[in-house]
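Of the protein chains in this complex, one is absent; all others appear in place.
What follows is subunit A.
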Amino acid sequence: MSIVTVQLGQCGNQIGHEVFNAICSDFHSTHGLCSKKENESYQEACKERFFSEEKTGVPVARAVLVDMEPKVISQTVSMAARSGCWKYDHQSHFCQKQGSGNNWANGYSVHGPRHKDAIMNLVQKEAEKCDRLSGFFTVMSMAGGTGSGMGAFVTQCLRDAFPASFILNQVVWPYGTGEVIVQNYNSVLTLSHLYQSSDALLVHENDAIHKICAQLMNIKQISFRDVNRVIAHQLGSVFQPTHTSERDLMDSLVPHPEFKMLGLRNIPQMSENSLAYSTFTWPGLIKHLRQMLIAHAKMEEGINWQVRPPLPGLPVSQKCSPSRAPHFNTSVANLAILRGKDVQSVDVGGFRDAALYTSWLNPQDAFNVWKTPRAFNKYEKSAALVSNSQFLLKPLDDIVGKAWNMFASKAYVHQYTKFGIEEEDFLDCFTALEQVLSSYASL
């Protein structure tokens, strides 16, 4: 079952490149953690999922690279080719000369329609190379113009052209204190549009990943490459084969179309130097992961152990408002992915506790676990948790709040109306997101 990756904009292309790097380096070397024979079937599955074979034997990524200006794509393609382990299909990219100028309206209303045919042709070609196409994975940021605006448009096109395939959007949330001044507008427009066409949105926040780099990986001068590598590692830990299909990922995690925001936590995460001196036990990893989930922690340091699930039988606590983040993170659904030694013996009962979940779902359905004895990327044991929960409630509320504040003063709106996005369109998007916030708050 193959996945076609669509990399959009500077962020999407930079991250996409690191993802393929992580996947390739994972299946290439076993790091002494499994036998060569075991690795072979893993390799086969990996390759089929993400790469197509070329005559030269170098795996070619199943990817379409899209950007409105050429510098990033040309860098990305040449870096991949230089690695010697894998490369991009040299025809599978689309770029223009002048970027989108951080303008969502430019990406969505101008570039999207203008280049739709060319881009969808490339996607179609990649899809045809797959024996069995499972679905699409798009990588984008929501702060800029291309990834966000064009990304929303392309997602819509994918949905129209491939109604039976899944679409998972990996969306990068920008740093809270500015990368782009109009990032909140672009974010609101992107999220509200993606919600309509996508199956699920897998979110990474730059602020959270930055902290992981600083505190867990001990990197002193953190670059975007470091951030992207952490994201790639997290994504790899979800997507590497486990004998289950991604369709199931969607079905299990998104039981209701109102709840599509997924978060990702990965444990353990540390610098290579520290890894040599650390040992892990499954009970320890599971315990930490569970607490990270319920206490809104994004990494395994600084977890608030005081937070406990509400006791059964007591009256349900007052429904909170989005701006006051609930102390305890209620989930809609969770998926744990465990990789490594002795994985069969792991007890995940803690995740089946009904108290973790909203009342309208049976905890048996709300929690799923995938296991594989094949370790991932140098970690003897590792666990990833993909969760559909309230963890994005506060960050989303902040973004919508700031965007609304700016919208009330009408600042920058003329830049959008110039390209056909009117005030009513903004209002529709705000309404859609307030709805999402309200739904998550009432879990």
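To be clear about the criterion, contacts are C-beta pairs under 8 Å (C-beta built on N, C-alpha and C of every residue); 3 or more make two chains touch, one makes a residue touch a chain; residues count from 1.
Definition applied: contacts and distances are computed from a predicted model.
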item: Chain left out of the displayed complex - its UniProt protein name, from "Tubulin epsilon 1", "Dynein light chain Tctex-type 1", "Golgin subfamily A member 7/ERF4 domain-containing protein" or "BPL/LPL catalytic domain-containing protein"; value: "Tubulin epsilon 1"
item: Residue in contact with the excluded chain [from A:Gln10, A:Thr242 or A:Thr358]; value: A:Gln10
item: Among A:Val227, A:Ile267, A:Val346 or A:Ala384, residue touching the chain not depicted; value: A:Val227
item: Option touching the unshown chain, where A:Val6, A:Cys24, A:Cys46 or A:Val72 are the choices; value: A:Val72
item: Among A:Ser83, A:Ser134, A:Ser197 or A:Gln415, residue touching the chain not depicted; value: A:Gln415
item: For subunit A, the residues touching the chain missing from this view; value: 10, 14, 69-72, 75, 97-103, 145, 175-182, 210, 213-214, 219-225, 227, 400-402, 404-406, 408-412, 414-415, 430-431, 434-435, 438, 442
